[in-house]
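Only one protein chain is missing; all other protein chains are in place.
Then we have subunit A:
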Amino acid sequence: MTTLTAKDKQTVKAFWAKVSGKSEDIGASAVARMLVVYPQTKTYFSHWQDQSPNSPAARKHGKTVMMGVGDAVTKIDDLKEGLKELSQLHAFTLRVDPANFKILSHNILVVMAVMFPTDFTPEVHVSLDKFLAAVSLALAEKYR
């Protein structure tokens, strides 16, 4: 869908360097918002005893997701290859409908706005949005 320009990659890396220290909080907040604002996403977590947005399971999941995002930043020059295994996991084991990648991406952006209002400029927003879209595409690569 979209190629990341050199400027996009630079912007994403610089912004990630600023925010990655808070990645657990970012992840926890993004997942909590996803579960509350888009309750249909809870269907993927019926195996959790506690599906509430601030449960330990939800927090842990937020941490897992943001570790994946951080990993993707290091593989930004070839996301398709770099996220091959994660794509296989999502395609064959998790089978998450890719529409949900967009939903979680949106919530990650909302959290960035909440936590880093001055750093999350329109320029950072567009590069990060493109990056998350590219990550989503790479994750869906093995689906069919």
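Everything below uses one rule, namely that contacts are C-beta pairs under 8 Å (C-beta built on N, C-alpha and C of every residue); 3 or more make two chains touch, one makes a residue touch a chain; residues count from 1.
Assume contacts and distances are computed from a predicted model.
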Name of the absent chain as recorded in UniProt (options "dihydrolipoyl dehydrogenase", "Globin domain-containing protein", "Carboxypeptidase A2 (pancreatic)" or "Myotubularin-related protein 12"): "Globin domain-containing protein"
Candidates A:V73, A:V96, A:V110 or A:L137 - the one touching the absent chain: A:V110
Sole residue of A:A32, A:V69 or A:L104 that reaches the chain not shown, by the stated touch rule: A:A32
Positions on subunit A contacted by the hidden chain, ascending: 32-33, 35-37, 53, 106, 109-110, 113-115, 117, 120, 122-123, 125-126, 129
